[in-house]
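The complex appears here minus one protein chain, its other protein chains still in place.
Entry: chain A
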Amino acid sequence: MTIAPERSRTAGREPDVRRALDGVADPELDEPITDLGFVRSVAVADDGTVEVHLRLPTSFCSPSFAYLMAGDAKDAVSALPWVTRAVVQLDDHHDSELINRGLAADAGYLGTFGNEAESDLDGLRETFRRKAHTAAMERSLTGLLRADPDLAETALGTMTLADLPAGDRFTAALLQRRAALGLPEDPSALVLVDEHGQGYPPHEVPLRLRRARSTRISIDGNAHFCRGLLRTRYPGSESDQAARPEGAEATEPTFIPLSDLQEHPR
């Protein structure tokens, strides 16, 4: 394979690949692999072959998530109209050999892991889509509490999408996560809902908010742990990481600043 010898033909193609990879997320951290710094290299050959190398924070990152991201990356790159062949390689993982062989052969998840797997990864994806939604919901609702000191926690159970600030980053993120679960996006829809769109009676609302908060803290915490470990493992990789808007970095006001949040008597 010749790697990008001729600028004219391949110019613009690497950014094209990276844009495609922007659509691939780490489901556990709910962030694109490009922002996390998981894309180690992209090489485009003039015959339309693309070789992408991925790297993860540890050798022992969960192989199912590793496969899921690598498989999604291969699908995303293959879908570009000019790509003739997509090669995705996962580097330095305890299952690199197995996963790379499976990817090369398009063996699929079940074909790659054989008797270690029982079903495809849809269930796992769904679990983490739900968690991502829960976290996004908590960010929006906590935003409401911060904006209105007189708002009682129990009142959050009747808030609708119309009550959220339009054009707000948290609102946009929540709408996206709702769409991923097939939840209604009309303005009259309740904000605080379970994965089926069902709301909660008022007395359950504070506890549901607390549970959602623990989910959000867990995701944010994993994100900064994984990001930090990647930087330690691959010096220089910090320049490939985009700042996480949800917080989690030491250098910025971390997480959701809850300074204005007041406890309300119920």
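Of note:
Operating definition for what follows: a residue touches a chain if its C-beta (ideal position, glycine included) is under 8 Å from a C-beta of that chain, and two chains touch if they have at least 3 such contacts; residues count from 1.
Quick note on the criterion: contacts and distances are computed from a predicted model.
One chain of the assembly is not displayed; among "Dissimilatory sulfite reductase alpha subunit", "Amidohydrolase", "Homoserine O-succinyltransferase" or "NADH-quinone oxidoreductase subunit K", its UniProt protein name is "Amidohydrolase". Here the missing chain is touched by one residue of A:A43, A:A107 or A:L124, and it is A:L124. Set against the missing chain, the residues A:S62, A:T84 or A:T158 yield one that touches it, A:S62. The omitted chain makes contact with chain A at the following residues, 28, 57-64, 94, 109, 113, 115-121, 123-124, 127, 131, 203-204, 206-208, 210-211, 213-215, 217-218, 220-222, 224-225, 228-229, 231-233, 248, 250, 253-255, 257-259, 261-263, 266.
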